[in-house]
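All protein chains but one are shown in place.
Chains: A, B and C, in written order; residue numbering restarts at 1 for each.
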Amino acid sequence: MVSDETALLLDDVRKSFGAVRALAGVTLRVGRGERLGLVGHNGAGKSTLMHVLAGVLKPDGGTISADGGRQVADYDTAAAGRLGVRCVFQELSLCPNLTVGENARVLHPGLRGWGWRKRAEGLILEQLDAIFPGHGIDPKTIVADLSLGRRQMVEIARAFTVTDTPIRLVILDEPTSSLDATAAEQLLSYLHRANLGGVASVFISHILPEVLSAAERVVVMREGRIVLDGRASELTRRIIVRSMGAADEELSEAESSARVTDTTADRPRQVLATPLAATGGMELSACRGDIVGLAGLAGHGQSTMLIRLFDAWGKRDPATQVAAPVALVPGDRQSDGVFPLWSISRNISVRSLGSLRRFGLIDPGREKDLAATWRERIGIRTPDMDNGILSLSGGNQQKALFARALASEAGIILMDDPMRGVDISTKAEVYRFIRAEAERGRTFLWYSTEMEELFHCDRVYVFHQGRIVAHLHRGQMTEAAILRASYADASGEVA
Amino acid sequence: MTAASLNARGPARFDAVRLLRMLLPAIALSLMLAVIFSQQPRAMSYVGLTLLLNLAVPVILATLSQLCIIAINDLDLSIGSFVGLCACIAATLLKDTPLLGVAALVAAVGVYGLVGALIHWRALPSIVVTLGLSFIWMGLAVLILPTPGGRAPEFLTTVMKWKPAFVPLPILYAVILGLGMHLLMRSSLGTILRGAGGNPKALANAGWSLLRARVTLYLMAGTLGALSGLALVGLTTSGDANMALRYTLLSIAGVILGGGEFTGGRVNPVGAVLGAMTLTLAGSFLTFMHIPPDWQIGAQGAILIIVLALRAVLNRAEER
Amino acid sequence: MITNDLPSPADVAPARRTLVLPVWVWPLLAAAVVLAMTLIYSGGRGAADIMSAAVTFSALFVIVGLGQMLVITSGPGNVDLSIPAAISLAGAIAMKVMDGSNGMIVAGLAAALGAAMALGVANYLLIRLLRIPPIIATLSSALIVQSIAIAYGRGLKIKPPPAFADFCTGRTLGVSNLALVAAVLTAIVLLVLARTVYGRTLLALGQNQRAARLAGTPVSRARLTTSVVSAGFAGLCGVLLAGFSGGSSLNMGEEYLLASIAVTVIGGTSVAGGRAEPLGIWGAALLLFLIVTMLNTFGLSAGVRLIATGVIIVTVIAIGGGRKAA
Partner (left out) sequence: ADTSSKKIALSNNYAGNSWRQAMLKSWGTVTSKAVADKVVADASAFTTAENQATEQAAQIQNLILQGYDAIVVNAASPTALNGAVKEACDAGVTVVSFDGIVTEPCAWRVAVDFRKMGEIQVDYLAQRYPQGGNLLEIRGLAGVFVDDEIHKGIEDGVKKHTNFKIVSSVHGDWTQEVAQKAVAGVLPTLPEIRGVVTQGGDGYGAAQAFKGAGRPVPTIIMGNRQDELLWWKEQKDANGYETMSVSIAPGVGTLAFWVAQQILDGKDVPKDLIVPFLSVEQGNLEERLNQTEKGGVTNVEYSLSDAQAVIGGKK
């Protein structure tokens, strides 16, 4: 039911976070009552674009207009609200300490005065019933008490509640990531009905069949740009994956750089993690000198597995055996990695303090040497290693975190999607480095959301909903195979 | 679906633990009362309950004030001296020049709001700002009332010494305050204020001003603190700058005991009222237990530890 | 990646050339200003004597402040409110064990420090095992210790052994021995923070506990050490104070409750954790002492003095504390 009327128009929207260019000039039109699907790899800029659309982020450049080209100045959350733009954010934005009904109130300034609670609860219940019949959610429950899936249902239903302003557009950023198949089905069929009522929707998901059935038009984003825009009926899964995936020639290059021999058998085993009772799935093991990739969609248990291994060193845990000291390279620099008050040199040495001691005290000379060595080896671009770590660009900060782990005595290096914000040339350096270190006997466990990185691994475990659903050896590792295993859905399609 | 059936069993167990945790202050309170009654049956009367609990009224008000601050993930170390200051204002200015007294109280509450704004604008740690503020309140109180004295205005004594039929006054006030705050926090405005502590980002995304939420809560805290000072003066009939310093700790402990948490906007007004009464009674409880004088101080610490440790145990049970 | 993520020139620009004064200099400057105002009022009388008294008395605050600083540095919400109790208990134990005899000085010192450090362990267990918030845990343990101190010492003021009293009130090369002890401790703490695994762990922990854990530093051990050292320093202060003032008394720790926090924070240590400024404590302790002296010299009333103290704390925080947000 695509109408020619424009609900909202984004024109040449640009947005950068420091050195990371999240949106490199995006122009996107959403028609009145149109169902738009948005896909792209992790970090392609989908969420950023939707944040701009919801008024949460101010773009660095570009305009937003509504109602036939009328440009909206000072587009912010309030303006978006007035226009009837609603958003189900990727990270849940309910207040966990409030009840379901109270969370509906948060979205509607008009819900107050006598009996507001009844009205709010009625409103959200009505929507829940409309979208997810048989949901079994009591609007008086506190959100923190709901399972993740039900929270997601509440958040979706909340976005469709109406008090005074009619809804123009609902943005759903990976709404099905924590819904079970039935609920996802219910949502898709509701979107069809809603759009008949003139409500436009933007549906973001990594589950391609879902997108293809939910949307009339599909837009593919890659590296902050729109690389494909077409009618859903004319697109296939293959075309979409191709447009958002790594180019074929890059793949072959990666493959050629990789080691061909695979002599796992005669090397001592360093890591063995058997599935925890509740989760099921395959076991994970790695030997000396292995580079093992952990693949799958973001948030399907890869980081949890790495933390489990990290904590297991030095402990007797039959389910998780780790035979050598471990070091971790975090990907989320801000919350897991960088010590912002410290110099680059201190940030690197913190994992190796024990060995830098002389007469019980950390020797500044050795610390300096260590920093100098790694500045050289991994190429950290700074005039002085005593500068604050935040003076580095994101990619170089990440290199410092690599240096921290590699400089240590650890025999096992855990990498938690460590290439975020790292530029292409640096990546190449780091890949070579990892390969060299593996040859010297170190074991790498490497979680990555970027497809081409996985091709630098000897083997790949694919994760889905906390379980390992596939184990692919070098010969079996193709983009298609990995994607198929990652997108393993209710149909039970497991490699 | 397996997921659904798992979920169905989950909340039921959680609820039992949560219920126990919510009832903890009530249980502690009834236990102490039971021990006191068995030691001294005559405490189980209208007069007895009035005497046991009437000094809990200002503590309850101070605790609710602290609750407002904790609701937005801050902490107020100045509430004790603020209550003292308001008591001094009530016993002097409010008695002698009512207009000036009211103006002074309003100004003091206004300063609370400004401090909230300052904390928000500069992203300051509330602990240190309110620590400094406590010196200022204390200094002002000593300036207003250099030596204990003054007299409570008649209306305050009347309000605090009133003997309603059937229900002892402190219990009546506790119910009114508990219910009132409960309703306020459940109101459409209170919902937003608690939401600001629960998920500030979500609230900002929905177009609410966090600054306004914080200032509102600080103003509410100031008002409740001022009321606490007035209630205190009504009971003691005169003012003293050092009178309520202990309320700072009592109020924090009361909120936590009542099921509140330092972060996440999780506060429970009814629980806090019960917590405040429990803590007030803890002191009395020891008087009835005939603890040797040397250990009377330490026993207070031990009671605090026991009750809070119990809460931690229940919390952990809930996490599982 | 198509986007070019090479560091832009701005990112790798050389360190700013503008002269930035270390944080710890500010309280020292403020102290100097206050001293100057006092001297202007007194017509320049007694500058050297005021300074010498200030250094002597500040020393005790510095010792306690160093411990509190380590606790505060271990992250937001961490604070030790049992310091006054540790001071009183350690003072009482030391004086009773020494019982005025020079031969027992070492035994008394050991007993007092042992008791204080046991309190530190108890605090750690309350906070970590029972998960009681540090504020309430340390306050509760303080109440219990206060009872112990009363039952143990009965408030009797036993004189310190002459040799110990002489040491505490004496001077070496014109500098009071207390100040020398505090200076040595400050140097040790500076060294520990900069050059030991514990020190680095503590600073990392305070900046980001999760990152510190993932960087493989011994986080729990550092927390325990911090708790014990804070109580131990408070105990040492108690013993020295008893020696300095002719015996211990039950209430001699009271003024250190808020003062220990105030000197730490005014000295530039971050309440958010991760940044410790041992040298700033000296400036802040001198500042607080000199403010009292100034206000006493001016003949200002107690009320005004309290207000001045509060205004200083709020001002220092509002200027220094908001830097992170800016």
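The rule is simple: a residue touches a chain if its C-beta (ideal position, glycine included) is under 8 Å from a C-beta of that chain, and two chains touch if they have at least 3 such contacts.
The model shown is predicted, which means the values in this text are computed figures rather than measured ones.
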- Can you list the shown chains that the absent chain is in touch with? B, C
- Item | Hidden partner chain, touching residue among C:Y124, C:Y198, C:F233 or C:F289 | C:F289
- Identified contact with the non-displayed chain, of C:L156, C:A187 or C:I319: C:L156
- Contact residues on subunit B toward the hidden chain run 39-40, 42-43, 47-48, 51-52, 54-55, 58-59, 141-142, 145-150, 232, 235-247, 280, 283-284, 287-288, 290, 293, 296-297, 300-301
- Query: Going by the touch rule given at the top, which residues of subunit C touch the chain that is not shown?
  - Reply: 38-39, 41-42, 45-50, 53-54, 56-57, 143, 146, 150, 154-159, 169, 241, 244-247, 249-252, 254-255, 289-290, 292-293, 296-297, 299, 302-303, 305-306
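We adopt the following convention: only the chains that are shown with their structure count from here on.
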- Between A-B and B-C, name the chain pair that shares the greater number of C-beta pairs in contact. B-C
- How far is the middle of subunit A from the middle of subunit B, if each middle is the mean of its Cα atoms, in Å? 43
- Query: Where the CA atoms of subunit B average out and where those of subunit C average out, how many Å apart are those spots?
  - Reply: 31
- Multi-chain contacts in subunit A: which residues touch at least two other chains? none
- Two or more other chains are touched by the subunit B residues none
- In their shared complex, at which residues does subunit A touch subunit C? 19-21, 24, 222-225, 310, 326-328, 330, 335-342, 346, 350-351, 353-354, 357, 360-362, 364, 381-384, 387, 391-396, 404, 408, 410, 421-427
- Message: Touching residues of subunit B toward subunit A in the complex: what are they?
- Response: 1, 3-4, 7, 10-11, 14, 186-189, 191-192, 194-195, 197-199, 201-208, 264-266
- Show which residues of subunit A lie in contact with subunit B when the two form their complex. 54, 56, 76-78, 81, 87, 89, 93-98, 102-103, 105-107, 109, 111-113, 116-117, 136, 141, 145, 147, 149-150, 180, 182
